[in-house]
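One structure below.
For this view, one protein chain was removed and the others were kept in their places.
In order of appearance the chains are A and B, and numbering begins at 1 in each one.
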Amino acid sequence: MRPILLKGHERSLTQVKFNREGDLVFTCAKDNVASVWYSINGERLGTFEGHQGTIWSIDVDQSTQYAVTGSADFSIKLWKVEDGTNVFTWKTKTPVRRVEFSPAGDRILAVLDGVMGYAGSVSVYELKRDAQTQEVVDVVEQPLFDILTREGFEIAAVAAWSFGGNYIVAGHKDGKVSKYDGHTGDFVDAAELHTQSVSDIQFSPDGTYFITSSRDSAARLVDMETLEVLKTYETDCPLNSACITPLKQFVILGGGQDAKDVTTTSSREGKFEARFYHKIFQDEIGRVKGHFGPLNYVAVSPQGTSYASGGEDGFVRLHHFDKSYFDFKYDVEKSAEAQKHMQELESAAA
Amino acid sequence: MATSALEDIRIEDIPVDDVDFSDLEKKYEVESPVNFDNFVVVDGAPVAPESKVPVLTKVLTKLFSQAGSVVDINLPLDEEKKTTKGYLFVEFDSPASARKAIKLLNGKKLDVKHRLFVNSLTDVEKFGTEDFDTEFHEPKLPEFQKTDYLQSWLQDEQGRDQFVLQKGELTGVFWNRNTQQPENAVEPRTNWSNTTVKFSPKGTYLFSFHNQGVASWGGRNFERLRRFFHPQAKALAISPTEKYLVTLSPEPIVVPEDAPEDFPFGPESNGHQLCVWDIATGLSVKTFALPPNQRLHWPMIKWSFDDKYCARLGPNALAVYDAENNFELLGGRIMKIEGIQDFSFAPAGAKLAVNRNGELSSVLAFWTPESNNQSCKATVMEIPTRRVLRTVNLVQVSDVTLHWQNQAEYLCVKVDRHTKSKKTFFSNLEICKLTEKDVPVEKVEMKDLAVRFAWEPKGHRFVTISTTETADDNPSIPKNVVTFFAPEQKEKTNVAVKAEPKKWKAFASVPGKFSNTISWSPAGRFVVVATLVTPDTRKADFDFYDFDFTGDKNDNDSDDVAANLKAVAHPEFYSATDMQWDPSGRFVAVWSSAVKHKLENGYKVFNVAGECVREEMIEAFKNFVWRPRPESLLTNGEKKKVRKNLREWSAQFEELDAMQADSAMRELILSRRSMLEGWTQYRQDRAALMEEEYNYKVFDQVEHSTADEDYEVVEEIKEEILEEKEEEVTSFEEPTSSE
């Protein structure tokens, strides 16, 4: 496996995303510029320029027509992916920590920081699209609703849409995870899943369960419906990101000691590795090294054939898995599959 | 005094000679009883006028004298008609003669009209009385003895094989567990058998030897099923379908006069040494006397593949019996074959070219040596038609052996020949192709004398061991050559060429061996050519060969054959005396038996790659016997499917193996299994819930259209690294070289 190094950013990466077909990689960093790359060879298609501060978050819609970025410059920008033009800009009260398109692409959630007297919120903005072409025909400037930080909760750090945009799940700085109605913003449920800030929430491909990562060094697989913890992955370093791999029953975790603590230590000691865990058996099954600083974000292509990590070191490392990755299975899995296969054959014969 | 007078009389003085005892004798005379056993009653004699009585008496006396000396013959007369009554009484001098008369003359046809019925007088008395019950009573059948399911071992969940280990007086049956300690199938028993034990060809029965005969055992706990009473039985053989058992004892059978009711043999078996039994019922079905002055070749009775026929070799003759017809001689007579040396049945039904509808023929082959006006001949004959399918004429022959391929596709007639001077010997292989029209024969000429020959089971290839003749007769110089044969294959790609006759070619050979045994895996492909310890060889060795090696480099001398030979391994076991493949063809057991020598007794089990998976050195270790299995019930199609899904199967088996290997692993695997099941269950529950609550279908993978029209071929530019080097530099300002 030979990774491709994407070196277009001058400062730490903040988020990395694949589009639905996995052919493009969207990256944003603290250098105010977001980039889009062809995943096959790491060639850069272009950059989205216009933000005045760190871009904390980026997302792309299902049809790869529009990208959205949220920045520390108190704005959310909507971009046309094809040519990089800035379609619209929402002004926000506070810096934007996280943005995400709803699965249908008609809404955008934004996690707004709680500074300057603002309580912090998860705000939802609305787009009007042409039913045929999916082209954005109108943009609503005011948010559809704001989910203000609730009493007893610290502000949200991250948030994500569940399947169909039915729910919004937010991860808070105090380690809590809360769940809201995706259409009204009404509070549904909450759970204390971590002891420290939740650093990332990424959903399963079908949006029915998700993985949280936290600065408390653990990652948890959580059922969306009940917020029940399905699996826990314990590590030895603060985690910044976690994703669920399609195709294989794995999860990838990324993190590392904070930059300021590790300048003198070696990369090994700083734990700057992507960690692979078996999603079901919870065993750590491998690591990929390469970054010189903590991994700020890990993302896997929806096809499950490649993953990208964005590091504090300013690099994106894009990996296309090779055969051994796809071949790896626990004996238990193999035999279960074999049994299933045999049963299918038998029932087909009968 | 009277007493004094008595004292004077001395016994000696009393005269006895002239005392008359006749009255006493008369009083106590015992009349010699009329021995009715000496009489026979004859019915069906002609009714003759009184005048003809002397003639008739004379004729009949003469007739009955054949059986023994006739003491008296009595033809009662009808006083009114003045004729004989048509019956008569004959008195013989002994019961034996009377019995012989019954045997000889009962049913004898005197002329067209008269048939004699001869019965013993005692029988007439016995059956003729009023008391004799003439009503038919169902014979009492012995109550049905339920046995355990005899093929229970085939139902083992893991499909393991069983084997017998014998050590000292102990005999045990075990489950093969690969590298692990074998598991008892039953508690080892002492003195289970006087000598060795033997399984039937499909593994259903286990036979043991005892002073009183042979016993069969079976079922889950190896309970005794039947006893076969044959005192001092020394050898046994079982017919291919496990229907009949043949036992041989050096002691001729003696049928006592007052044989108990359950005595297995009738009087006709007196003096016989060879018995055929029905295994299921335990009854003797036929006994044979041994032909005089014949060398004993075991088995002495050979069976056709379906047990319908069996045959025995006699002097200048072959006796074929119809087993389904009370073991009558086929066609009522033995087959005269001048000088017949040996014969054998095909081990399977032959698919002869003339057979329609997949019919299978019983085929046997035999050979006769050269005689004054005849060349040496090997003959292939169909049974019961006695149709000669093929005769192979041979000259300058010193010996012939017959080797059937196990599916009866080929018969190899190995002909050991000599030059005219009879100084050098060499072998020809005449291979009869039974499935082809007119049974063509393919000849393979060898330079040396082949001493061993073995067909690949279910295959077309074979291995020979031949001896080179050298001037040096130092026994420590290895002289044997192992040669590998396979059908020629002109072009590997062109399989369609069918018309070309199949020709065999020696494609590899290994000289300088002591090898004396060829042992093919029952599944084919793998063969072990071994030297086993015999009185002539003191050091065993083993060579494992793979005929279908999948790697690049093979050991073939020529490549135009359907084989890819590779010497896989040469494991060591210097003291080994015997070897046997397991029925699955995956393991081969090799053992050093204390019966043969006392050096390093024990066994080793190797896998096909020649790796020792199990090894146990046991003092007084005697015997290792794999339990055979019946043919698989799977059709070829099903087997193909299994091969196709081999990966799936092996995944399951590997897991099982790992679980057996150690208990911690077992725990781990079980917990993982439950985790996996738990996850699958969770996903199923969610799928149901989402469907119901939100009308949403869960999935694990983003679906993309697979339709061709949605796809397009594009060209990409990619980088490829040709060279890469990384070096430590003291300073980045260093000038860089361009290359």
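We adopt the following convention: a residue touches a chain if its C-beta (ideal position, glycine included) is under 8 Å from a C-beta of that chain, and two chains touch if they have at least 3 such contacts.
Rule of thumb we're sticking to: contacts and distances are computed from a predicted model.
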Chain not displayed: protein name in its UniProt record ("Sm-like protein LSM2", "Eukaryotic translation initiation factor 3 subunit G", "GTPase-activating protein Gyp6p" or "Ribosomal RNA-processing protein 42"): "Eukaryotic translation initiation factor 3 subunit G"
Displayed chains contacting the withheld chain: A, B
Given A:G53, A:G164 or A:G286, the one touching the chain that is not displayed: A:G286
Identified contact with the non-displayed chain, of A:E10, A:D189, A:E234 or A:E344: A:E10
Positions on subunit B where the hidden chain makes contact: 474-477, 538-539, 574-575, 599, 704-705, 710-734, 736, 738-739
Subunit A residues touching the omitted chain (full complex): 1-12, 21, 23-24, 33, 35, 37-38, 40-49, 63-64, 82-84, 259, 266-267, 276, 283-290, 292-293, 312-314, 317, 319, 321-322, 324-325, 328
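Convention: only the chains that are shown with their structure count from here on.
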Rounded Å distance between subunit A and subunit B, as computed from the means of their C-alpha atoms: 71
Subunit A residues touching subunit B - in the complex, by the definition given at the top: 2, 20-21, 40-41, 43, 163-164, 166, 204-206, 208-209, 223, 225, 230, 246-247, 249, 279-281, 302-304, 330-339, 341-342, 345
Footprint of subunit A on subunit B - complex, ascending: 641, 645, 647-649, 651-652, 654-655, 658, 669, 672-673, 675-676, 679, 682, 686, 689-690, 694, 696-702, 704, 716-719, 721
